[in-house]
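Structure first, commentary second.
In this view, the complex is presented without one of its protein chains, the others remaining in place.
Chain lettering (A and B) follows the sequence in which the chains are written, and residue indices restart at 1 in each chain.
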Amino acid sequence: MSALPREWREEAAAVEAVVMVSTEPIPPQLLAELLEVTTERIEELCDAIGASYEEEERGFELVLVAGGYRFQSHPAYSGYVERFILDDQPTRLSPAALETLAIVAYKQPISRAQIAQIRGVNADGVMRLLVQRGYVESVGRDDGPGQAILFGTSQHFLERLGLRSLADLPPLEAFVPDVSTVELLEQALRPGPEV
Amino acid sequence: MSALPREWREEAAAVEAVVMVSTEPIPPQLLAELLEVTTERIEELCDAIGASYEEEERGFELVLVAGGYRFQSHPAYSGYVERFILDDQPTRLSPAALETLAIVAYKQPISRAQIAQIRGVNADGVMRLLVQRGYVESVGRDDGPGQAILFGTSQHFLERLGLRSLADLPPLEAFVPDVSTVELLEQALRPGPEV
Partner (left out) sequence: MTYEVHLDVFDGPFNLLLQLISAEEVDLYAVSLSRIVDVFLVELHKIEELDLELATEFLLIAATLVDLKCRRLLPGSEGVDLDEDLALFEARDYLLARLVECKTFTSAAAALLECESRAERSSPRRQGPDDRFDSVAPDLLAGVTKEMLAGAARRAFADRPVPVIATAHLHGDEITVADTLDLLVGLLPTRPRITLGQLLRDDHSTPRFVATFLALLELYKREMIDLEQQENFADLVIRWTAHEGSYAIDDVESYDDMAPMSKR
């Protein structure tokens, strides 16, 4: 309790909420902007928040990493986390996940919605996995009204596949043009002999 | 502090560490396996952890959603979070899509034809949208002659609606119009002046 004075709680909770949902470390400047306080105040708050977790022996910590704040599991419990990762994480990409990765590789930059449109199904879960494993990363935002996040493949992806650059990806030959579907349809509907 | 007894802290911290690194809700069974305790113990721990956050007015909560535990931002700080995540919030479902979703949710497993029958309209377009959005997925096939695909709601549906499980859906009975409304409808359809 001592670590986090009562009158700081409101601001501290706002910091916690935002850092909790972020997928990347958040720079203190950004937090300061959101809360409309100074960067120094953010640092003060985060120090106090971190100390309160320590004091309560929580399983996570609030740390400053790569210029930003993030939650991560406490090192004391790495054993559980490692077991969890080994136990439960997939060991190879499913065909559907590979397809999603292929779409990103060939169509980057691309948004989640565009991927879903190509795949015909929501790809959020798969995308989270690909991002989390570092094969895919956000590369910017769409100019459109939704400002959707755009994704592309990472350096790590190129290395893993042994590619020097994206230009190294095998070309996709053009698809055979549609058979004249209408014609065939007509034939099918024409009363014909025994099938 | 009262919410989380001192001697529970070690186990509680292990739960916190693992839930913190998971990208999807973690089923209590999995946590139980990792910690080598019973599922009941996990539930007890998570309740206590959640209560301790509440007590300390943290900016996040530990909740049971779609059959698993996850960290999420506290609704009280949605303002900050929304300003931070100008993310691809999927566009709202149309009334027609919502109604179809309700039919699937309450009548699952259900075929396209059965949905169309209830709605009085062909539901193929709407169903494709719901599948694409990941709210609905195929869960099997009808035994009947057509072997129609049967649909049900997905894990994603539960997550989006913040439901623990399908049992968490408000009971359908609650929505059946009351006697007086039915009477009014009946009156409107009455053929003779006085029956």
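Rule of thumb we're sticking to: a contact is a pair of C-beta atoms (placed from the backbone, for glycine too) under 8 Å apart; a residue touches a chain by one contact, two chains touch by 3 or more.
On a predicted model such as this, the values are computed, not experimentally measured, just so you know.
Asker: Which is it among A:13, A:62, A:121 or A:149 that touches the chain not included here?
Answerer: Answering carefully, the residue with contact to the hidden chain is A:121.
Asker: Would you indicate which residue among B:3, B:37 or B:161 is in contact with the undisplayed chain?
Answerer: B:161
Asker: Identify the residues of subunit A touching the omitted chain, counting contacts across the whole complex.
Answerer: Answer for subunit A: residues 20-24, 65, 70-73, 78, 81-82, 85-86, 88-103, 105-106, 118-126, 128-129, 132-135, 157, 160-163, 168-172, 175-176, 178-179, 181, 184-185, 188-189, 192-193, 195 touch the chain left out.
Asker: What is the set of subunit B residues that contact the non-displayed chain in the whole complex?
Answerer: Given the touch definition above, subunit B has residues 20-27, 29-30, 60-61, 63, 65, 67-68, 70-75, 78, 81, 85, 89, 93-99, 101-103, 105-106, 112-113, 116-122, 124-126, 128, 131, 134, 137-138, 144-149, 154-156, 159-163, 170, 172, 174-177, 181-182, 184-193 touching the missing chain.
In this section, only the chains that are shown with their structure count from here on.
Asker: Which integer distance in Å separates the CA centroid of subunit A from that of subunit B?
Answerer: Here the centre of subunit B sits 22 Å away from the centre of subunit A.
Asker: For a test of understanding, state which residues of subunit A touch subunit B in their complex under the given definition.
Answerer: Result: residues 1, 4, 9-10, 12-18, 20-22, 26, 30, 34-35, 52, 56-60, 71-74, 76-78, 80-81, 83-85, 87-88, 111-113, 116-117, 120-122, 124-125, 128-129, 132, 146-149 of subunit A touch subunit B.
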